[in-house]
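Only a part of the assembly is drawn; its chains keep their places, and the rest are absent.
For clarity, chains are labelled A, B and C in written order, and residue numbers in each chain start from 1.
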Amino acid sequence: MIVVMKADLPAQSPELARLIALAESFPGVSTSVHRIEGRTRSLTEVYLLGPTHALPSRPFEEFECVEKVVRITQKYKFIGRHEALDAVGFEHNGVSISQDSFHLFPGVCAVDTRENLDSMFRSIAAAGIVTTRAGAYKPRTSPYDFQGHGGGCLPWVFELAGKHGIRIISMEVTHESHIDEILSALREAGNPTAVMIQIGTRNAQNFELLKAVGQQTEMPVLFKRGMGITLEESLNACEYIASGGNRRIVFCLRGVKSHLGEPHRNFVDFAQVSVIRRQTRLPVCIDPSHSVGRRNAAPDGLMDIFHVTAQGVIAGANMVLVDFHPHPETALCDGPQALKLEELPGFIEDTSICRAAYLERTKRAALRAARV
Amino acid sequence: MIVVMKADLPAQSPELARLIALAESFPGVSTSVHRIEGRTRSLTEVYLLGPTHALPSRPFEEFECVEKVVRITQKYKFIGRHEALDAVGFEHNGVSISQDSFHLFPGVCAVDTRENLDSMFRSIAAAGIVTTRAGAYKPRTSPYDFQGHGGGCLPWVFELAGKHGIRIISMEVTHESHIDEILSALREAGNPTAVMIQIGTRNAQNFELLKAVGQQTEMPVLFKRGMGITLEESLNACEYIASGGNRRIVFCLRGVKSHLGEPHRNFVDFAQVSVIRRQTRLPVCIDPSHSVGRRNAAPDGLMDIFHVTAQGVIAGANMVLVDFHPHPETALCDGPQALKLEELPGFIEDTSICRAAYLERTKRAALRAARV
Amino acid sequence: MIVVMKADLPAQSPELARLIALAESFPGVSTSVHRIEGRTRSLTEVYLLGPTHALPSRPFEEFECVEKVVRITQKYKFIGRHEALDAVGFEHNGVSISQDSFHLFPGVCAVDTRENLDSMFRSIAAAGIVTTRAGAYKPRTSPYDFQGHGGGCLPWVFELAGKHGIRIISMEVTHESHIDEILSALREAGNPTAVMIQIGTRNAQNFELLKAVGQQTEMPVLFKRGMGITLEESLNACEYIASGGNRRIVFCLRGVKSHLGEPHRNFVDFAQVSVIRRQTRLPVCIDPSHSVGRRNAAPDGLMDIFHVTAQGVIAGANMVLVDFHPHPETALCDGPQALKLEELPGFIEDTSICRAAYLERTKRAALRAARV
């Protein structure tokens, strides 16, 4: 059972303390207070754990400070909407991410040279973007492929990010030790930027790693859907993270493996954007680069990567992780799918049209609903 | 080899006759003239068949009336773009359908009662739409399910269509005899409307039926992708139709079977809209109803059916086949996925926003390309 | 409800007539008598159709001639086992096919020359085999591939079959007209052999063709599983055939399309042999050639085609459809998967070991069950 408190309740509210005391007076029931600091307001939720199925909701609803009491019926205990909860999202290093926000994360799939990264960040910054992706630890299908520069590049990656005003870097980790490596490197660099930890598709069911990123709360987690598993299994994997304590999770669709999606690298699964928004409180990211995997364009002059991005955005996606590279032909990883820096303004223009159209769609839907 | 003539060349052009004579003077080479009557202009293409790989293109290019000579290198001989051909489309009963047009085909999955169909057509007409879907022959997974009213309902279906000014009905056939049944019924009713023949996903590789619909040219063909086969195999199936003589084909995406697409009925494959537009000359249709299969809505108030439609349209889809029903709860087929008549204006409003956004996207892309 | 009569009940039994009269005395109930002529005994089943859920079984069980009364609870009305029925099979041109029998059907995928077919049949006959496959009508993914010789080759195909004592040829049809073509050609040739009609994987949901082969009873039907559909959907397709009147159906597994089965041409699905035997009364065939698609051998000296055949047989498969060709390198269709004529004795030897092992497995299982 979740008791949602009214907005902006002080953390030290005596009424809150009384409510917790009441809850814990029921045999076997414990509580866990979850506070979400959003950009414009804060939200407090009290989770009642244990044998709560027989608990009355009335005594809790009667508290002045309570907005609503929600019974948890679905399987996604911590990430689920339970048909009543809002998807409030979170704020990280000044950037607000929720089911209502929209951010582009253009960047390099794998960090290679300082010069390339500098060019990349400069282009992003010039376009007014403060969020990016940059991989230091790369899981590769073959042990003989480039595996990323590892922790060694972190100092200059963070330094460059700070120089260009980048506020969040989405960065994949493949081992729990990377969490501390990243946090240490950030600290040593004077926290010039912040990191969102990325769980790649190959580790989508690496439960030990999920627990590790769930037990730290310094960094939010971008979880990429598993390649050959159902959406439900992937959402259960997010539940692992959330149940560890970290609920600042973004769910990223990136296509799945199937011959039915050819000639694309993966079968683009962005039709599930609205499903995740309905079933969970998680903001939804799309990764058009790994989905499509190549730069072919339609006769209308727009590359497939632009088209599938448009498809995610028009359905309400909140984040776009997209591969760029100053020199795709020399990229050490996934060059064939990288956009060129000079294509960034066009990409932004294109996604802006789609985001505006999405907002218009929801505005009109609200008007229609109001008329009924 | 295809010789594309300049627009609006008269069918009886003596220059055309000379070109054909020249072509046929090469040993083993025969010709086939293909004339496409578009809304605003007509186009003539001369196919040179036989051992044309050694043919020089120069003598043909020198004709005054020739726009270009295209060597066929890809596998999709008749439907392919061969990287040089335009996707001119076709006109049927006054409605123009091409890779540049956009039409909604709302309608009933299966015709049931006269009253329901009358309501359906009235709503469509009221919205200014002249294209619909209405199934008389229904292939069903189990022999014990409702199989459609068959040819018996055609007289009143066509009569009602005429009454409401419907110009095209997309109608599935499952047997070659249905072609004549439909043509006869149209004739007997005084051709109050026209039909686009639909090949369902279960018959996507029923080559005998494909040949049959390809050998008639009175009606264009809407081909629905096969459920468990690759896009390439489905395009090869369209090539069967086209090689029979009928090149007025629309390719319809409708989702494919995979557990990875759950909770949707099928795995939505609309990311391939731009692929088909690139590889072939075929207009692309999407069927959001059979893809999604249910009426769930996202928290933004828009049903998944609206969202996936938006995804197809924002990427350039030219047609939308969508299930409506006056009383979905009593529909004899696929009721759970049908929209209600009162939802039609909202659906039109929503798709209009997306179509406008798509056109804006292509306009901006053209401007960007011009700047380079 | 199905009333199973005791074995060898005469068709004109007065008791049977009384039972039918009793059944039809219930309001809305009609009957359909189904007689199965097996090699050693005949079986009569009376299907009670209509509102039978409220029918008492007692009055029917009391008839002397009744073995048992089975309530139909599953979806596979005509092909299902309903947890009580035996899988009696059928006899065709002196060959008995059931869930207890075992036959090899080696042959050519597509008939090409008279010489090749003569060699093929001679080899089979020399090995003591009287059942084969030979395709005259070939459905091909591309319209530009060899489509088979069609009806024109039937006279000499049947003549050669007769010459070599072939009793059954499994032959794919892709159009209902082929049924009559085959029957006429057989008749004109003096019925020197018999045909089992084959429905290919691409027509697995061509319901009109299924109805057509179901409405004739001269020839049994070999149904090949659809490539991208579930087993349940394929079994429903067989139910179409059976509900038309023809219950002499063999279900053939031939692999399904999936990248997960690479490097084999299709994902071998022979683990479902026992599922079909449990759920239905149909004998089960396997097609190792189309499943595997190539001639690679394991280090143990046995080709993958031999190994997957062994896998089907060890689990109880009743038929093996396998491609051979006198000159695979010149075959017009599927040459890369064809075995050579000189490999036939080895193939027979190998499958015999497996069949013997399967029989031994069931014998031991019965002994173990008896001990409990």
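Quick note on the criterion: contacts are C-beta pairs under 8 Å (C-beta built on N, C-alpha and C of every residue); 3 or more make two chains touch, one makes a residue touch a chain.
Remember, it's a predicted structure, so these values are computed and weren't measured experimentally.
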Inset, instruction - Count all the copies in this homomeric complex, not only the 3 that are shown. - result: 4
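Keep in mind that, in the parts below, only the chains that are shown with their structure count from here on.
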Inset, instruction - Answer with same or different: of all residue numbers used at the interface between chain A and chain B, are over half used by both copies? - result: same
Legend entry - C-alpha-based rotation, chain A on chain C, 0 to 180 degrees, nearest 5: 180
Legend entry - chain B and chain C: spacing of chain centres that average the CA atoms, whole Å: 38
Legend entry - Chain centre separation in whole Å, for chain B relative to chain A (CA means): 38
Inset, instruction - Mind pulling the residue numbers of chain C that touch at least two other chains? - result: 257
Legend entry - chain B partner contacts - residues on chain C that touch it in the complex: 75, 77, 139-144, 174-175, 202-203, 205-209, 226-230, 233, 236-237, 239-240, 243, 256-257
Inset, instruction - Over in the complex, which chain B residues touch chain A? Could you list them? - result: 81, 87, 99, 228-232, 256, 258-264, 267-275, 277-278, 291-292, 296-302, 304, 306-308, 310-311, 314-316, 346, 349-350, 353-354, 356-357, 360-362, 364-366, 368-369
Legend entry - Parts of chain A lying in touch with chain C, wherever the complex brings them together: 257-259
